[in-house]
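First, the structure itself, so that you have it in front of you.
Of the protein chains in this complex, one is absent; all others appear in place.
By written order: A and B. Residues from 1 in each chain.
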Amino acid sequence: MQDLLSASGLITLTTDFGTHDPFVGVMKGVIFSRYADARIVDITHSIQPQNIAEASFWLMRSYRYFPDGTVHVAVIDPGVGTDRRIVAVRSASHILLAPDNGLLADIVSRDNTTQCIAVDAEVIDRIGLHLRSATFHGRDIFAPLAAELAAGRLHFADIGTPIFDFVASPLEQPSTSNDSVVGTVITIDRFGNLLTNIEGAVLAALAKPMVIVADVEYPVVRTYADAMPGAIVGVLNAFDVLEIAQVQGNGAVALNLERGATVTLRNRSG
Amino acid sequence: MQDLLSASGLITLTTDFGTHDPFVGVMKGVIFSRYADARIVDITHSIQPQNIAEASFWLMRSYRYFPDGTVHVAVIDPGVGTDRRIVAVRSASHILLAPDNGLLADIVSRDNTTQCIAVDAEVIDRIGLHLRSATFHGRDIFAPLAAELAAGRLHFADIGTPIFDFVASPLEQPSTSNDSVVGTVITIDRFGNLLTNIEGAVLAALAKPMVIVADVEYPVVRTYADAMPGAIVGVLNAFDVLEIAQVQGNGAVALNLERGATVTLRNRSG
Partner (left out) sequence: MQDLLSASGLITLTTDFGTHDPFVGVMKGVIFSRYADARIVDITHSIQPQNIAEASFWLMRSYRYFPDGTVHVAVIDPGVGTDRRIVAVRSASHILLAPDNGLLADIVSRDNTTQCIAVDAEVIDRIGLHLRSATFHGRDIFAPLAAELAAGRLHFADIGTPIFDFVASPLEQPSTSNDSVVGTVITIDRFGNLLTNIEGAVLAALAKPMVIVADVEYPVVRTYADAMPGAIVGVLNAFDVLEIAQVQGNGAVALNLERGATVTLRNRSG
């Protein structure tokens, strides 16, 4: 191998394709057709259609739980069929592939050892992908490319050209003032927990943190069981972001909030 | 082996079981119990309950993306527990298994090298499946049969008797007149795209194609990005069928259409 990264044979998939249709299954068929020993893990296929920020939020917080040498494919691709580039990022010992639409930009900005390339059109042609559709590059480009990388037949160092003009992340950052941090609900999980873009380090800086949602104050607790069933609480969740939850209930329903809602974090006065 | 087909060890599953209940998981348990090295890919489990036409549409357009030697199991089975036959089809280097309810009929009609058999009751007994339930042949017959085929312990040539009275496909065909083709929406994907039964060859025959849906004309474009966000367009999709889409939106919602809706394709006059 020409670079130090040794492929684990593992490929993860993050898309907005859902699992209702055969799109993901067909991508796996293409992967196995090129690389019979692949192991494939679905991170999620339920990203809101074309919500690049949500995909970025989850992929950034998920990929390091996989073995070194994993190839992560993320296809949220409103620009499919245009001349938007396909980009590859190497972060720690992981390779990530996505359209150049900002999806990987947060991973790049958090890790200054990251290498970023645009995949050469010549490479895509060389592995036999010139007969591609205009609407399903997940199947026709990303799956074959991931298979070749995971099989160790293509190497990160050989597939593209370094770039420095990555499309910027669409993910909002919280704004900080003297006495508070104003964040945003990025996604809502299956339990109705509202996950924000406010991270653990911000929370840790406050001595007596509390959250304000729709003008009402709620406590910040260590875990759900630290409050009574039905209570609304802030919790630093297992992905190191502040979430607003209803204990043994559905916070999004109880508070009637959607993605994009504002969450303010501040110190309790007195 | 007695036939030329070499099993890939791969099994795909297409059902209307959903993933809400453990039905699919239990089928996989049965497969692994018989064949520890199986690899299993879900094509989809979200076929509308008992919608054989939808399953036929997707399986026909998906199976060739998998490696040669793959065993494809399709269980949409309103006749479970009756004496309906179980059929196996060999198409190219793939084996497909389904109840004899028309699900595989389109695959057979498109490929005149296809071999079709009804699985012998004696074979089902021989692999120990006489103690089967009356309601879950996916677990009790299809999964074990697929495992034995994928493991290479059973061979297509040995499991049944050629048949020529296949149950016909429930999938509608478009009707063609001098100046137009009238098709039907067969399924709606996660993005709200309306997928029709009009194929690429039909579209290619028109110099200036446009589509008519609910008495309104829309253009046919090469890819979604060729029209403005919000526009309704016809697109030849990556599975070679005409779909009606709203660019960066949900066509089914925007047009308020369901499966079964009529789509007319014709040449733009002038």
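The criterion applied here is as follows: a residue touches a chain if its C-beta (ideal position, glycine included) is under 8 Å from a C-beta of that chain, and two chains touch if they have at least 3 such contacts.
The structure displayed is predicted, hence computed values, not measured ones.
Enquirer: Among the options B:V30, B:V89 or B:V233, which residue touches the chain absent from this view?
Expert: B:V30
Enquirer: Under the stated touch rule, tell me which residues of chain B contact the chain that is not displayed.
Expert: 16-26, 28-30, 32-33, 36, 49-50, 78-82, 133-136, 139-140
Enquirer: So that we can see where the missing chain sits, which residues of chain A does it touch?
Expert: On the chain A side, contact with the omitted chain comes from 8-10, 12, 14, 19, 39, 41-46, 58, 61-62, 65-67, 70, 187, 189-191, 222-226, 235, 237-238, 248, 250.
Here is the rule we use: only the chains that are shown with their structure count from here on.
Enquirer: Express in whole angstrom the distance between the two chain centres, defined as the mean CA positions of chain A and chain B.
Expert: 31
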